[in-house]
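To start, the structure under review is shown below, and the notes come after it.
Just one protein chain is left out here, and the rest sit where they should.
Order of writing sets the labels: A and B. Residues in every chain begin at 1.
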Amino acid sequence: MNTVNRPVRKKDAMQLLTGQPVYTDDIAPKDCLIVKLLRSPYASAVIKDIETDIAMKIPGIEAVYTWKDVSQEERRFTLAGQTYPEPSPYDRLLLDRRVRYVGDPVAIVAGADDKCVDKALSLIRVEYEVLDPILDFRKALDNPVLVHPEENWESLCPVGADNKRNLCAHDESSQGDIEKVLGECEIVLDRVYHTKACQQTMMETFRTFCTIDTYGRLSVVSSTQIVFHCRRIIANALHIPKSMVRVSKPRIGGGFGAKQTSISEIYPAFVTWKTKKPSKIVFSREESMTASTPRHEMEMHVRLGAMKDGRIRGIDLYTLSNTGAYGEHGPTTVGLSGHKSIPLYGKAEAFRFVSDVVYTNVMSAGAYRGYGATQGLFAVESAVNELAAMLHMDPIRLREQNIVRQGDVMPAYYGQENTSCALDRCLAKVREMIKWDEIYPAKDMGNGKVRSVGMGMAMQGSGISGVDVGSAVLKLGDEGIYNLLIGAADMGTGCDTILAQIAAEVLDCGMEDIIVFGADTDASPYDSGSYASSTTYVTGKAVENCALKLREQICRLGARLLGCEYDQVEFDGKEVIWDGEHKVSLKDIATASMCGNDILLEASATHSSPISPPPFMAGAAEIEMDLLTGETKVVNFAAAVDCGTPINPNLARVQAEGGILQGIGMALTENITYDGKGRVLENSLMQYKIPARVDTGRIQVAFENSYEETGPFGAKSIGEVVINTPLPAVADAVYNASGLRFRELPITPCQIAMGRIREE
Amino acid sequence: MITIRNYKKAESLEEAWRLNQQKSNRIIGGMLWLKMGKGTVQTAIDLSGLSLDQIEETEGEIRIGCMVSLRQLELHAGLDAYTGGAMKEALRHIVGVQFRNLATAGGSIFGRFGFSDVLTMFLAMDSYVELYKGGIVPMREFAGGGFDRDVLVRILVRKLPASFHYSSVRNTRTDFPVLTCAAVRFDTETGSDHRFAIGARPGRAIVIEDGDGILSGGFTAHESREEQACAFGEYAAAHVPAGSNMRGSAGYRKHLVKVLTQRAVLQIGGAAGC
Partner (left out) sequence: MLITVELNGKNVCAEVEADTLLIDFVRDHGCYSVKRGCETSNCGLCTVFLEDKPVLSCSVLAVRADGKKVTTLEGMQEEAEQFGAFIADQGAEQCGFCNPGFVMNALALFRENPEPGEEEIKEYLAGNLCRCSGYEGQLRGILAFLEWRKKEGRS
């Protein structure tokens, strides 16, 4: 292969590294109205009265909007970027008279500059009827206090939702008789695990600007992963025709799922639609930390049945998920906690997976890399690590005995066959990389410090089977250049480059010959968007198919120019050749295509996959712990990933390294706590501690490739699977160092030190 | 973000002092903490035009202008040599180089922030603040005092022969500390003296009073040092007031007081004891 599986530079790399103005706020018109939101100080309240007259008098203020400007009876909507009809409930209004968490928007203010808008915000008088909030998600189900009592709440899909029970979704699935199997097991481990609402914390906060275009339509430029869903969401929120909205994205300063929800778009959209003036909103970091959609907090009850020889026979999982004030991604994230953890244990005879997703009066949750699998894998992998400790068995060996293999049918993964899998090789590789046999379980360093290891496995999907759609358009231009139009969103992951590599491979051309454009609802072919680990696998296949079609068209015109039939020619990327000696160059074909030509030198393709082949991964952490202070550092993390063929090994590697560090952050430092009134305490980068580069030692990544026949050139996904293994791996390493078992994250030095004192 | 109506680059300390007598005015240091406030400052008084960004070292003293940056403190060869690297250790975890290029020594000390590594370190040294009106005040007295409207001009360090040890516990390397501990052994003609300061309790740093005189006879010989360290650690934990915040509980801090002071005694006690 010439281009695929090569570490080519990202097409936009040098523009980014030299600081060119390519992000939303860099290109926003200078005369944009500044849009900011007044937010609720209460977790649950009804706005009795709101007074905006004084605020409106501040010089420079253009508009102040409140719930009075928004019909409370019209159809609600969801901000979740999902394929229509969305599984997420329609439970939002642009401005709602009822506020449901600390930070819920109460008023939209637009004005000439920051200062006047800030001043106006401080002068809006609101009288609230403060209501009792539900802050504990364990008490939400069937609580007499309802988060969404309104009659126009709506669930479009059969996800088992009932707003009169604070229930956003309920699901049950099983295979075999789990109670019977557990009854036969020699060991049944019964444990409860808890993960919190961690923040995606992309460096660029949410931001959007809007203008009115030549045709009087609303043009929205936003830092989003989902231009097409965003168009629908904005039209729904504003109750205007979809034809009146255009959404495009410039470069995105990170997403990790956060920008799979339309957090910021609807507010400036409303302002610009009303005023017909350009406007922009830039979320502060505090807003991004307190009024966005972080990971769903989940509590997972695992019952793991095994025999003394280590045979895992049954897994019973109940997940309670906290969707917060609104249901974005609530019904869908929870499924992954079981469907992407249980199938790892391919020898189990039975499983049961039951889930409830509940509303509470905290910030709404949403999509974050891993999307529920992260939480479920922490629980199931930790339980397996506990089982290993109980059996005095090496956790890697225990896995080797039980893992799913290529060709196995995975009952807990929708009955799908495991079409490509190198998990066994991943385990062996990680054992070697981390020097497991030298360190496991722990080594005393002799200075009050202990080094120890722990591990975990993970799987994810590659797109949503039967749902996600990826498309591509390719056209030939002057002198043989190609335009590749996509609707997928490169959010730093490099999909513009990866998709171009696939096109270049098929078209036998150089990377410089492919010009990538994306994403714009007016110009791009339809794409669900960049989420669910779909872009390389789903859109990538569309690009491959599209390029094959274009090759055919090139051959058709080439054949006409050569005076033969198109099935008599070959195309080597530079020339169309007939009979080995008659040739016409691509350049000449391109020129001919623009003069008296009726053969379309453009192709489009759409792809969707009935299956979602899982990437697999094994990860192991080596930590160093100060036993007295409890300070713990991951000094080494080793991971082996099976993502099928890595289309771009460099970008795949960096995806893995970045995801692993986010997982380490979740395990050790990224905490979310609320005060008694439902306010998030970790509301800044000063309090919410994502890892800095001095916080960890090395992260090493190896690839153990399988070949996925249904993916482009054998590829599966990589974006999400990489975040999952650090959680159980670090937690088990902590156990091996300290003897303390933590079932809630993050694990802090305070907890370790105090835990050891208690043990003594 | 704080609102500032006027800005004045003071031309003399007298002018700065005079402006600062008005309650709505503020002297600005590195602006790092001040910026995050929500109030309004009538006039921001800037001392950066008064050549107070210098560290002067003489044989017996180091004089640190209030506008000296934390990065200057960290890189100063004299301070590094005198403290045996402890000054650097106290500073290097504070956010990042760009932050420390802005944050000032004067601002850090004047603010008397509970989380301050800088205050903890200076408190353990034989140091003083030079106030424009108040004259020279021992650091310990200043650290325990209330806020007034005087101008902190310099920090003075007397270079008594000494050994230093600085340590802190942090949840992440560049986070606020959960606890800080600075320890000094002053070598005198007759033996040795010592001083231990604990900060981020999470309240302001304080000096540990050795009420039971555990170290009053000097550090014991190497073999029994462990015992002495343990005793002092237990004593310190019992006597240093500690509280809880997001970064750790009072109980954890008590425990850390013990651990860090014990380790400090072992570090600064010297090889033979004295």
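Note that a residue touches a chain if its C-beta (ideal position, glycine included) is under 8 Å from a C-beta of that chain, and two chains touch if they have at least 3 such contacts.
Keep in mind that what you see is a predicted model, and the values were worked out from it rather than measured.
Trainee: For the chain that's not shown, point to the residue among A:I54, A:M203, A:M390 or A:M445 touching it.
Mentor: Per the contact definition at the top, the residue touching the missing chain is A:M203.
Trainee: Among the options B:N6, B:Q54 or B:S224, which residue touches the chain absent from this view?
Mentor: Candidates B:N6, B:Q54 or B:S224; residue touching the omitted chain: B:N6.
Trainee: Give me the chain B residues in contact with the hidden chain, please.
Mentor: Within chain B, the residues touching the omitted chain are 1-7, 9, 28, 30-32, 35-36, 44, 46, 48, 71, 92, 95-99, 101-102, 173-174.
Trainee: Of the residues in chain A, which ones touch the absent chain?
Mentor: So the residues of chain A touching the unseen chain are 7, 9-10, 12-23, 26, 200-205, 251-256, 284-286, 491-494, 648, 650-651, 653-654, 656-662, 684-686, 690, 692-694, 696, 698-699.
One rule holds for everything that comes next: only the chains that are shown with their structure count from here on.
Trainee: Approximately how many whole Å separate the CA-defined centres of chain A and chain B?
Mentor: Centre-to-centre distance between chain A and chain B: 44 Å.
Trainee: Given the complex with chain B, which residues does chain A contribute to the contact?
Mentor: Where chain A meets chain B, its residues are 628-631, 669, 671, 673, 681-682, 686-687, 689, 691-692, 694-695, 748-750, 753-754, 757.
Trainee: Which stretch or stretches of chain B touch chain A in the complex?
Mentor: Result: residues 169-176, 178, 246-249, 251-252, 255-256, 259-260 of chain B touch chain A.
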